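The following block contains the structure, expressed as structure tokens.
Excluded from the complex is one protein chain; the other protein chains are retained at their positions.
Entry: chain A
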């Protein structure tokens, strides 16, 4: 299958005229037709004739001197506004919303010549870790259709796993890129806060939200990141730090890199098979000269409270704009899960509770920043699980609001701190369900994370495994 190849292999094949962008797009469209009815990854599919004519146009223009993403089909989580293309954030509140402008990340990919195939299913507004909190029916995991794909960027992850596209742009507020990446056996990067412009990204919690790439490998993520990263005058929080050529330095040897394993993340609550897979991965990394050491991040137990106080507080404010006047439907269209998050946030910000909850969480956030700083002075990269369990059965999490929050335990503490994290596949359970791990680094250390991820993927083929699907 053409879509099994890496982005750089495809770009080379385009240049050598081994196959065309049209061939590749046709293959992805065929996979969408065959598999999407079972997986439900898409909310909006771009018209076939439009994408095929775009692909033919790219083929005619030729590939010499073009970006590696030129003529490559991709998808966007439905949290990015796209002018004239329906954008819902997976909520009935926006079921008929046609944006009047484009998100910066979409503009950049359009300019580079990547071809948009669709807008993807997710937990509404990013509120969830299973892509069940959607008004467009849950996303099914391509590895086991009775299970969830993870979330909130479940649609994008499932579409990559099922080879419906080559890559996706996800959004991560508390694990929303990493969690579905791990559960669908793909690679996903939560970038440092401010690395990629959030302009036109429908906000969940503005001080946590990050825009990042999802693809099959660390190498593909590097190519996408160097295209989408950088300062944007339309996002005052975007960073002016120079964007490295991530893909050029991937092969830098990783010997002498020190990997820290936080002991608190490998204790009770972690599935035994996941623990074993990560320990095996560390042994593999050691063969490349990586040193590993046990470190401590004792504040982990406060990760969920900090995240579920600040996140809902910010979301209660961000979602206040949806009043059905200028656009969208009325507020009665929010799901139960979204209403709960708005309510918790409103409570934490309300008179009499502000100091005890919101302000307290903001102080705890400072302590988390110090704790990660300390840990990342003892090692270059922190290695930890992404999910406590393999993908859950559909219906399991959405019907238990508290369990639903606890499923994010390993991924929620990085966003308040702002540090980047790369989720990569590292094995399967005996029953054939994907396992992922995450590599966390210092602010703007994406380059280092991608180098470690790349080195690991050079000696392992987990990330090349794909689900067996039948139409």
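Note that in this section contacts are C-beta pairs under 8 Å (C-beta built on N, C-alpha and C of every residue); 3 or more make two chains touch, one makes a residue touch a chain; residues count from 1.
Just so it is clear, contacts and distances are computed from a predicted model.
Asker: Would you kindly match the missing chain to its UniProt protein name, picking from "ABC transporter ATP-binding protein", "Aspartyl/glutamyl-tRNA(Asn/Gln) amidotransferase subunit C", "Cytochrome aa3 subunit 2" or "Tryptophan synthase beta chain"?
Answerer: "Aspartyl/glutamyl-tRNA(Asn/Gln) amidotransferase subunit C"
Asker: Pick from A:1, A:30, A:50 or A:98: which residue touches the chain that isn't shown?
Answerer: A:98
Asker: One chain is left out of this view; which of A:170, A:194 or A:453 touches it in the full complex?
Answerer: A:194
Asker: Among A:8, A:346, A:389 or A:460, which residue is in touch with the absent chain?
Answerer: Of these options, the touching residue for the absent chain is A:346.
Asker: Check the options A:316, A:411 or A:451 and report the residue that touches the missing chain.
Answerer: Among A:316, A:411 or A:451, only A:316 touches the chain that is not shown.
Asker: For chain A, which residues touch the unseen chain?
Answerer: Output for chain A: 96-98, 100-101, 193-194, 207, 233-234, 236-237, 239, 301-302, 304-306, 308-309, 316, 320, 323-328, 331-332, 334, 336, 339-340, 342-344, 346-348, 350, 356-357, 359-367, 369, 401-402, 405, 416-418, 443.
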